[in-house]
Each structure stands twice: as C-alpha cells, then as structure tokens.
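Have a look at this one.
Every protein chain but one is kept in place in this view of the complex.
Let's turn to chain A:
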Amino acid sequence: MSAHLSYGRVNLNILREAARKELREFLDKCGGSKAIVWDEYLTGPFGLIAQYSLLKEHEVEKMFTLKGGRLPAADVKNIIFFVRPRLELMDIIAENVISEDKMHSPRDFHMLFVPRRSMLCEQRLKEQGVLGSFINIDEYILDLIPYDGDLLSMESEGAFRECYLESDQTSLYHTAKGLMTLQALYGTIPQIFGKGECARHVANMMLRMKREFAGSQTQILPVFDSLLLLDRNVDLLTPLATQLTYEGLIDEVYGITNGYVKLPPEKFSAQKKQGEAGKDLPTEPKKMQLNSAEELYAEIRDKNFNGVGAALSKKAKIISAAFEERHSAKTVGEIKQFVSQLPHMQAARSSLANHTSIAELIKDITIRRLLILCNRGKWIFSLSLSLSLSDTASEAFFDNLTVEQEFMTGVDTDKVNTYIEDCIAQKDPLIKILRLVCMQSVCNNGLKQKLLDYYKREILQTYGYEHMLTLNNLEKTGLLKPQTSTRNNYPTIRKTLKLWMEDANEQNPNDISYVYSGYAPLSIRLTQVLARPGWRSIEEVLKMLPGPHFEERQQLPAGLHKKRQQGENRTTLVFFLGGVTYAEIAALRFLSQMEDGGTEYIIATTKLINGTSWIKSLMDRPEAQAS
C-alpha cells in the first residue's frame, strides 16, 4: 500500500512509519478490546497512514462514525474517539457519553485529538460535565501526511481562510511543528528561503524552536538542501485558472479527496463481460485511488490533457504487443515466463481501461465545445451541421477557458466581461462566477470601483443579498478589490517572469507553461528562478508581490556537511502555505525531471486545492446558499 512512497528522491515512507508507530503506541495505551468512534473527516487522511488491519492487530474490534445520541452496542472495554478539535464535535461526544448506560456496559472512554489537543474543546467538555469521564485525553500529531513519493499535505481545509481572512496563525504553528518533525527524521535543512508574511512567520518559529531544542540536535545527514516557503497570497492567480493537466482536470471536474476520486459509473460498467452489461447498471459512483503506485497513472498524471490520448494509445500498443508474445512462446520455459507475467499485464490492462474511460469522460466535457467556438469564426458552413444540442457542458468549458486566457494575457481586464455577465444571467454556479471575477481583479490589480460595484450588484441580485458576506471575505483576502492606484503591476510581473508563453507545447513540453496551456504558474516561476539564476535577478518583481522575501541559514552540526558529488542534484522542499494545485505540482515535477535542471523538488502544503474548493473555503455558509 505504501511502496510508492519510497520510490522518490526522499523516502517518505520513513515519515509514514513514524506516524504508524505513534498510532500503535497510543492504541496499546488503552489495554483490551476497543471500538473507535471516528470523526468522519479523519478517515480519509488516516487511510493514508494505516489500514484497518493495523488497528485490528491492536484489538480494535468495531468502528463507528461519530453521531449524536447513544453509541451503538459493542462488547468492548474501551471506546476511543478520534476527532478533530472542533467545538461542535465536542457537543456530540458529550451526548454520546451522557447517554451511555453505565450499569450495563461499563466502558472506558478515551479521546485522541488529531492533530492537536485544544483547550477550548476540553473546556467545552468540562462545561458539559463529561471531561471527567475520559480516562485518557491525548493528541495524535498528524501534521504532514505523506500523499505520494514527493508530496506531503497537512489536509488542513481552513488554513488559507484562517491565515489570510481571520489572521489566526495556528495552522502556521502546526506547519512549523511539521517541519521540525521532518527535520528530526531527515536532518536539519541548511537553507531556508521564503516569500510572504506567513512564510516569514513560519521561518521565525522554526528558528526559535530550533534554539529551544538546541540540546537535542539530530545527528542525521541532511536529506534536503533547502526549503522554500511560499505564501499562497503571493500568487492568488494560479489556483483561479482551470488546471489543464490530466490529474488537474480530474480534480477540477470530479474532485480528488485524500487520493481518491469518485466517477460516474456508466463508462465503467461496459468493462464487465458483455452478458452482464445493461442488466443492472451500477448506480454507485466508481471510486478509484490515484497515486504513483499505478505505473500508467504516474506516467500520464502530469501531462497536459492534450498529450494523454497519445500516451494511452502508445501504452495500448505496448500491452497488445506483450500479449501477442504468447504466440512466439514455444518452449516450456518461454511459456512459463509468459504466464508469470500475466498478472502484471492484466493489471496494466485494467489500468489502461480505467484511464481510457476517465479520459473519455473528461473529453466529453472539454472537446465538443471546439466546434461551437469555430462556429463563431469562419467555418460556419462547413461545421454547423455537425452540431448537436447536448453540447452545453463542453461549450461552457471552452468559453470559460477563453475568458481565463484573455484575462491572463491582459485583454480587456478593465471592462465588463460579457461572458461573466451571461453566466450570471443564466445563473451558473456562483463559485464559477466568483472564480472569474476574482481572476479579472487579480489580473488587473484591482477593478475600477464602478466595475466592481456592477459585478457585486449583479451577483447579489441573482444569488441573494446574503452573499455580501462572501464578497466581503474575498475583498479582505485581496482576491477581489477596488483599484487603488492607476498603476497595474500585473503586466510587468507577467513579462518579467514570462508568465505567458505564446507557443506552449502541450505534447512535448519544454516549459512549465504547458500545465495551463500557455500560462506558467507564478509560484513555480518563482521557484524556478530561485534555483537559477537566483532571486536577485528579479528584485523589482519581488517587491511588487506582497510580503517580505528572505533567506536564512541553519547551522549544521560539525561533520554533517554534505559533500556533493559532481553533477548531483540538489533537493529542495517547497512548502505552499495556504494550498497548492495539482497543476503546480505537475510543473514542479516537470522541473525535477529536466535534464539540466539541477534541482529535484519535494512538495508540501497545508492543503491540496483547486479554484473551486479554495473559493468555497472563503464563502460564508456555502451550504446556506439558496438553490
């Protein structure tokens, strides 16, 4: 389940093993049979650390989801609550504890807070009169969860909101703690770079914590050469754009949570034997795990979607050829050899089938739009008859993309955009509208007051006045703002950092801009420039972006200085404070693989995000939205 974590440049399985060990130790503290009551949100992240089998080995016999009322019957000695430190969960737990029938089933209560204990929560339990019922209250420090061979996430949903809207720096503290843990396992990171207020905070905390634990220096040869801390608000633009890599598009269209995606089952039902198909079509969504443990997925996940078709068909040919080999297998030895490879080939085949289906699902949404777009131009007569009316989904997709690209290249960012206007009139999902309006604002360094007022009025009239709360939040985080000066910095930033590449090659990329079909993510450009030629070359632009930029050095214990071999790559950990998108990750992997790149990247973040989940986290009561 976890082998793929150790394939990368840095063996992240060490981190996972450490987390598993902690978990076992806690479980053993509560002796005897046990039942775990789960805060449902945690089951996803925990799944990346341990399987049920581990829990079972430590006498976990039952597992329940946290719900109000009485706990289900279970003949166990211990009840353990695995919960996030949230007040509303405390109320539910109190209800559970109070309605427990003490006479019949004397069960011991334990509480495991993930990732941290909270005073506020314990206070609440005390008010409810149940704090004393807990034999053991502990914390399970799950700061950085290994997601993939080169990817760590804290899966802290509210991190961006807390840091940039509510100015609550608790998640930064957890970040610093997570980085300390990482250094305990992988050695002190000699160089720290950063850009942004939050980055500065985290670096300060790390340096201070290091001073305080000066006695317990780790004697580990450093694995990382440097750490780059980046504030999400340094680059507000990138997550707003639609990701165009394979993995990014899966996330945009279906949403990936904790490494899993849920897909409409129709396309997959056909994979059953012909006889079964049609009889009972599956209604449950198909759930698939997505990580680099799957060979084919590792190969195509970071490709621009336009390159995926070719890769799939190439793979198909290879597999076909491999199966054909059975005809040439003559001797017993050859046949044996072939048979021994069959399971692997079958796995490859079903992997290919799955991804062909996913690619098709996504293609259905993205490509048909093309015809319509052409229609607006010169090809009306030749193409118009091939139109069907079911094109609305893909139509919207390409219109949307066109507008995004116009904004990113600086076209008409100071005018009312008719596409946005139309989308509002058609009452498209509010988040889509907000993504576009914010993007226009970011690309124009704020909107003229009159324009901003116009958009706001249209939105409030169409979606409801209560959304003024959300609009206020967006303004506070700088995603949406009135233009304060006449000077728009964005074109300068775009030109200096080459954020727009006119002829991005999607099939055989030679630049990171392929991940957004032309737009090179600002955050990754900063990372790239830092590695070569260094930030000194872009001082002017750095000053235009919010927050300070800095460099710190951490002293290494004598004898731990790494002697670099000739031509050996550097390893840099890039930490995105406030979230990172799959397309940005793809761009960093692209840089890692560049032959003369010289740097390999490991990526860490507070949360994997896309424009939709990000905007949603800034909305006030998105669920209270009128239909």
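Here is the rule we go by: a contact is a pair of C-beta atoms (placed from the backbone, for glycine too) under 8 Å apart; a residue touches a chain by one contact, two chains touch by 3 or more; residues count from 1.
In the analysis below, contacts and distances are computed from a predicted model.
Protein name for the hidden chain, per its UniProt entry and selected from "ALA-interacting subunit", "Tubulin epsilon and delta complex protein 1 isoform X4", "SKP1 component dimerisation domain-containing protein" or "Spermatogenesis-defective protein 39 homolog": "Spermatogenesis-defective protein 39 homolog". Contact with the omitted chain, checked across A:Arg9, A:His58, A:Lys77 or A:Arg116, is made by A:Arg116. When the missing chain is restored to the complex, the residue among A:Thr402, A:Asn510, A:Ser537 or A:Gln593 that touches it is A:Thr402.
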